[in-house]
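Missing here: one protein chain of the complex. Every other protein chain is in place.
To keep things simple, chains are lettered A and B as they appear, and every chain counts its residues starting from 1.
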Amino acid sequence: MLTALLSGDTPRSKVLTVVLLVIFVSLLLAPFLFPGTRSLETAARICIFIVLVASYDLLLGYTGIVSFAHTMFFGIGAYGAAIALDTMGPSFLSILIGALGGALVAAILAFAIGLFSLRVKAIFFAMVTLAVASAFLVLVSQLSGLTGGEDGLNYKIPRVLTPAFKLMDAKIFDVRINGKLLAYYFVFLCALALFLVMLRFVNSPFGRVLQAVRENAFRAEAIGYRVVNYRTLATVLSAVIAALAGVLLAVWLRYTGPATTLSLEIMIDILLMVVIGGMGTMYGAVIGATLFILAQTYLQELMGAASEATSAVPILSDLLSPDRWLLWLGVLFVLSVYFFPTGIVGRLRGAAK
Amino acid sequence: MSDPQAGNTSIAPKIERVSLTERLGAWAPLLLVPVLAVLGLIAIANPSTWITLTAAGLAMGMMIFIMASGLTLVFGLMDVINFGHGAFIAVGAFVGFTVLGYLSGWTAEPSIWLNLAALFPAIVVAMLVAGAAGYVFERFIVKPVYGQHLKQILVTMGGLIIAQQLILVFWGPDAIHLSRPETLRGSVVLGTAAIEKYRLVAVAIGLVLFVAMRLVLNRTKIGLLVRAGVENGEMVEALGYRIQRLFLAVFIVGSALAGLGGVMWGLYQETITAHMGSEIMVLIFIVVIIGGLGSVEGCFIGALLVGLLSNYVAFLMPKASLVSTIALMVIVLMWRPQGLFPVVKAK
Partner (left out) sequence: MPDLLTLQGVHTHIAQYHILQGVDLAVPEGGVSVILGRNGAGKTTTLRTVMGLWGASQGTIRFDGTDITALDTPAIARLGIAYVPENMGIFTDLTVRENMILAATDGPPDSARLDWIFELFPPIKTFWDKDAGTLSGGQKQMLSVARAVIEPRRLILIDEPTKGLAPAIIKSMTAALAELAKTDTTILLVEQNFSMAKSLGTTVSVMDDGRIVHTGLMAELAADSALQEKLMGLSLEAHQ
């Protein structure tokens, strides 16, 4: 039954299974295992980014398309929900309408971009998506009437998801059962559902064709699959799910702005997560996102301590400064591409054989 | 005794007459620059504003050309896409800043010679360091992934991140102000139009570089090898040349040029940040795409078009600047999907 839930795509490695299980349980019971606002923030972020990175894996790992416009779709979803909540009031209906609107816009835009990709080579396409994403960022920052510009939008979410709401007076394991908790489980359950949907998708006949296309588009076309259609559909699906991840972020943060959704930094982060975790595996997104966000939040403390300890040595201290955590991740990223092209998941699976 | 048949005199060789439309078509992209300038004049209406903006646009275009030329050549010759090209720009700018810092006595003097005497070493050192960075980049980051575009995109982006972080380590996280040497400050006044002196210098340097590049490509054996290699690298090897060394040399030169562009761009903006390279990369990519990957002429024209358009639109509708540039790119790609001067590859 579990195998059916995972659409037949089991971890295939004991170590990987254990790791995934640990992550799953940690996220499931996060409010209880790791009490405190900061850890809950981290856990929610991990859930959202797992979905976002998995949707990017669908594009990069399974279909073989390099695009830098993914944060654009993330932002479209987030702004969709944000604008809906801002203008139509804090209700679940607003969230739904915002989500549908965001998903629709993302789908249409992805479709247009997908069509464009046919006219140009892959390199061109990658560069063009970078340009388009940058332009979108500028556009959003400028249309302050609608999007709140550089400052972004602050809005209320349904009361039932706010800390003010108390589900019950009693505490479970010394944790308040309030709206924040409910909000977390809303994010967690939606993320889980979306992830399982993607697993289903990549393990369906459609998903298999995608992989064939990625391996050898020419041959796939010769066999009779219209590569165009498959690529376009994969692009659209990937964009829609990214948008939905954006909706989750918008609801969780109660704020949406260019820096939280559209920045190039986030795009690069996604790239790092998917490569380090393992391209074309879906589970790589889980591992990559967890690792990265934990590092982002907690590694910096470690580095801070190390930097203090080496403060006598000039350059070394600066290299270990917590602000330079991205340097080390960059190194890890480059090393991953060379030595672990299949990422952590690939390594674990390879070792299992 | 040579065989009369070897001359093939019975059948005259057929030279295809190039039709007028085809010949015009080949020149059409060059006309785009003056056409855009005229359109700009019409849209802006005020001639002196137009002159100022055109000077700014040309200057910006020249600098983008300098920064982008290396990228397009590397791609045309080596089929390598370097998303980390921005790193060389930033490195050049920062190194230039440090050198100028040492020579601040000379830059503060109102003497053009002393100013140039300060600028020149700054540029040379910046280019050397950027070139050295290019060497390291090529050997350690790019070389292992020749022929694999996907991995190239990924690792070069990784390299960019690492380079930017290292800049932050060595020069600190704050934006740094870079002041122009004394004699290059201020503007030249032509009637009612004011043109910044520095912009004129930038245009001059850009033109000199473009002419120099064309001369090297068309009149030297190295240039011959590069042009042949862009078209058919395999055949160049079959003739006995180690094209790998040529690749490395072109990569280093391209990085050095990016470093030069970085210094110039830094002096133009008068501020430098570790991220300045990646910020300008979007425009560089647009220019390279418009021009056609591998073409220096295309890059030149594309850069001028982007420079002019950005400045005209920034004046008319500030919010639409980047969008207009992208629109230009889309229009050009609709007309010529491979860019203005696509390189004919034998592959």
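Everything below uses one rule, namely that a contact is a pair of C-beta atoms (placed from the backbone, for glycine too) under 8 Å apart; a residue touches a chain by one contact, two chains touch by 3 or more.
Bear in mind that the values here come from a model prediction, so they are computed numbers and not experimental data.
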Chain not shown, its touching partners among those shown: B
Touching the absent chain when the full complex is considered, from B:105, B:147, B:191 or B:240: B:240
Among B:48, B:98, B:232 or B:269, residue touching the chain not depicted: B:232
Where the unshown chain meets chain B, residue by residue: 2-3, 5-8, 10-11, 13-16, 221, 224-225, 227-228, 230-232, 234-243, 343-344, 346
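Throughout what follows, only the chains that are shown with their structure count from here on.
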Between chain A and chain B, centroid-to-centroid distance (C-alpha), Å: 35
Parts of chain A lying in touch with chain B, wherever the complex brings them together: 64, 66, 119-120, 122-124, 126-128, 130-132, 134-135, 138-139, 142, 264, 268, 271, 275, 315, 318-319, 321, 323-324, 326-327, 329-331, 333-334, 337-338, 341
Residue ranges of chain B touching chain A (in the complex, touch as defined): 75, 81, 141, 144-145, 149-151, 153-155, 157-159, 161-162, 165-166, 168-170, 173, 278, 281-282, 285-286, 288-289, 293, 319, 321-323, 325-326, 329, 333, 337
